[in-house]
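Working notes, beginning with the structure itself.
Every protein chain except one is present and positioned as in the full complex.
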Amino acid sequence: MVFLAVFVNGKFCKDPKSVTANDFSYSGLNIARNTTNFLGSNVTTVDVNKIPGLNTLGVSLARLDFAQGGQNPPHIHPRATEILVVTKGKLLVGFVSSNQDNNRLFYKVLKRGDVFVFPIGLIHFQMNVRRTRAVAFAGFGSQNPGTIRIADAVFGSNPSIPQEVLAKAFQLDVKLVRFLHIVFGPPLW
Amino acid sequence: MVFLAVFVNGKFCKDPKSVTANDFSYSGLNIARNTTNFLGSNVTTVDVNKIPGLNTLGVSLARLDFAQGGQNPPHIHPRATEILVVTKGKLLVGFVSSNQDNNRLFYKVLKRGDVFVFPIGLIHFQMNVRRTRAVAFAGFGSQNPGTIRIADAVFGSNPSIPQEVLAKAFQLDVKLVRFLHIVFGPPLW
Amino acid sequence: MVFLAVFVNGKFCKDPKSVTANDFSYSGLNIARNTTNFLGSNVTTVDVNKIPGLNTLGVSLARLDFAQGGQNPPHIHPRATEILVVTKGKLLVGFVSSNQDNNRLFYKVLKRGDVFVFPIGLIHFQMNVRRTRAVAFAGFGSQNPGTIRIADAVFGSNPSIPQEVLAKAFQLDVKLVRFLHIVFGPPLW
Amino acid sequence: MVFLAVFVNGKFCKDPKSVTANDFSYSGLNIARNTTNFLGSNVTTVDVNKIPGLNTLGVSLARLDFAQGGQNPPHIHPRATEILVVTKGKLLVGFVSSNQDNNRLFYKVLKRGDVFVFPIGLIHFQMNVRRTRAVAFAGFGSQNPGTIRIADAVFGSNPSIPQEVLAKAFQLDVKLVRFLHIVFGPPLW
Amino acid sequence: MVFLAVFVNGKFCKDPKSVTANDFSYSGLNIARNTTNFLGSNVTTVDVNKIPGLNTLGVSLARLDFAQGGQNPPHIHPRATEILVVTKGKLLVGFVSSNQDNNRLFYKVLKRGDVFVFPIGLIHFQMNVRRTRAVAFAGFGSQNPGTIRIADAVFGSNPSIPQEVLAKAFQLDVKLVRFLHIVFGPPLW
Partner (left out) sequence: MVFLAVFVNGKFCKDPKSVTANDFSYSGLNIARNTTNFLGSNVTTVDVNKIPGLNTLGVSLARLDFAQGGQNPPHIHPRATEILVVTKGKLLVGFVSSNQDNNRLFYKVLKRGDVFVFPIGLIHFQMNVRRTRAVAFAGFGSQNPGTIRIADAVFGSNPSIPQEVLAKAFQLDVKLVRFLHIVFGPPLW
């Protein structure tokens, strides 16, 4: 018996002869996702892990759901620029440029039909600023853009970034850093 | 006085200091476009020509409107893969692989929330197969994907592709080729 | 026993130690290919499927043979720009730009020693306009450029693109579309 | 008179004939930089802004100085992977993978001669863990990698990210967010 | 008056409206070039400097002429892989792999119609091994591949590489290095 588990760049391609239309499709982005979490948002990414035919093609898609007052908190996509269109509600969106550009915030309130671009690797966020649900769709320039929520990665990594690093970097009391690690850290069991 | 009109790869970048959030946004994709044309469809592309901040970022977006029975006829994007999501109605979509793969048609009927991928450079189409309007959004892996409608480019180029080329290539009577050139060709004046 | 059939992006590389000069070479492009088909042409592509050493190197080559009056009908290479040189005879060549550029046809009659460029993803053709055979060689910017003959892909896909799509897109009678599908479609058995 | 200020992708190239060896060089990376700031560190980046000849070549370099207890706080390079070698002292370094990988922290204490890789777009940091100064050099896979210090971009952007976004995202009291904005924000005048 | 001389990555694009088919073509590769030089060869490269329309398209072409006994001496293309086809005569061709692969020589005698690949950046040569002229055509994976003849660059640079570097590197007497510099160096005036 042979257990073959190899991992290559990107993904293995299927035998071309066994490929079907289903390898290029995915269903369910019409469904409003559950936003009953402390952020009031939910992002459904359709990348190469869900559509094998995206392999080598360098694009992917996402649906973003926002409860009233919900937000997609500051985060980055390490491997892709994002282009977003609002299809329901009103979103305050923004991204921060780099230190060399004095960390300028580019922001705008987007209403239905508005489009906004978040350049690769820059910290950005979206917040629902209306009393209704909001929905947006986003295209990405990578088949596997990745997502790094800043709060999760900085204060909730596993194991945690040393407290003295975070306390000094963010000018926070060590006790507060410890508290944040409990809030954002991995579940303890 | 100096008239300076230079064209570089992609686009000129603005002076970074004068860039604002508007250089990364666009409005109006909520508006249903006019589909009263013989195809019953209308595609609104939001690329680097409409959002200067897309320059060098390699993505763009489009809204597709379909009247009842409307279609986005067989076409290609020479510089981008497309990933589409249906937000209203039902679309029959498909793309044709290459000669080496025996011109296989990959097709599917997409309902609301369904996603489909059209790989770079392959001929594809979408057709509204319901008695209602249909709407879809699409992400592209290029800031300037380009669009080539097969009928327009083959039978309607300016000047026209020689009739004997088209007659033999498509096994059509020369008279019919001439007729098609009148149908798809540039307006005469 | 183990049947191992995996497909990766591009191709598997051979064990570097077992590679020889033959993995970087191919023979036979001096031979005039059979052009007794309805198009009067024959294209011999030398890509990574024939020269394994081309893997990751992003180039390939082709020989094009034309009978008197023969043509390489309108087609695209979805993944490569082509640069062609005529070594025998006289060819009328052309490519059509995109809808955004009003489907302009760029064309020229090439004689022996003339070079022409067909940009990636654009529809192009070559036709022998002399009473002799014609021969050309072409370089491609991909190890696997692919070829899509428009007539084959549009009217001969397997299964066929729905007749109502083609009839409306090309403004053809449905009967004619059906006839074209018999002409270009896959053999029936 | 004409004032010509255009900005293109990357940089303008000089007239090749006027290029000299100085366009490919830079001096001064032997000098220990001032680390008397609250972080106890200083990064000197040598990119295309300092070496014009790097244009289109896709690499750059940096020297990192650390006071005793100093740190290069959590940050990202949006356009480059970094490979670092310690030439003096001892550094605790780490990066955090993405949400999909459960925000795992990959970390190590590096002594003189140790090398470490920080993949593109991932949050990483370095901290001097010895009672001496520390020095490192780093190579980047971009001529203009950019740097985004998380604390500066999140709590010190100009204008600031809305307080309710940050308060909820980081589960901090709004007063604390306001305080952090004073700490990291742009100077007030 | 304004003297505008700017140099961008690659080349400036023309105003799309003024582009014609001539911007995509070049004539004269049918003409046998003069090979009465000490090497007995002549290479005619058709790159973006000769065909402006090649800009951004990443391919180019060359014709190689060989007198009886002529050679295209050991050289590299710093930015492109080459794929060559022999159309007349018989060529001994070869390339040398890298130090890591023990500088293996991959070589072959090519007759008419034979194809060979020279991977990017590797030292390679072609020699006419028949009593007739030889001709080949080559495709390149860059619009501007560049050519570096080893003898010219090593022994004929301007100014010369220091003699003690060359003497030790090539284990040659300094007098011989000096002689080689006279042979390959720039003309003195």
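We just call them A, B, C, D and E in the order they show up, numbering each chain from 1.
FYI, a contact is a pair of C-beta atoms (placed from the backbone, for glycine too) under 8 Å apart; a residue touches a chain by one contact, two chains touch by 3 or more.
Worth saying up front: this structure is predicted, and the values here are computed from it rather than measured.
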Could you list which residues of chain D touch the chain missing from the display?
-> 16, 19-22, 24-31, 46, 51, 53-54, 57-61, 63, 80-83, 85-87, 94-95, 101, 106-108, 110-117, 119-120, 137-141
Hidden partner sits against chain E at residues 38-39, 71, 73-74, 76-79, 92, 94, 96, 98-100, 102-105, 107, 119-123, 125, 127, 146-162, 164-166, 168-172, 176, 180, 183-184, 186
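Here is the rule we use: only the chains that are shown with their structure count from here on.
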Matching C-E on over half of contact pairs, by residue number: which of A-D, A-B or B-C?
-> A-B
Geometric centre distance via CA averages, chain E-chain B, whole Å = 41
Can you tell me which residues of chain E touch two or more of the remaining chains?
-> 2, 4, 6, 8-9, 16
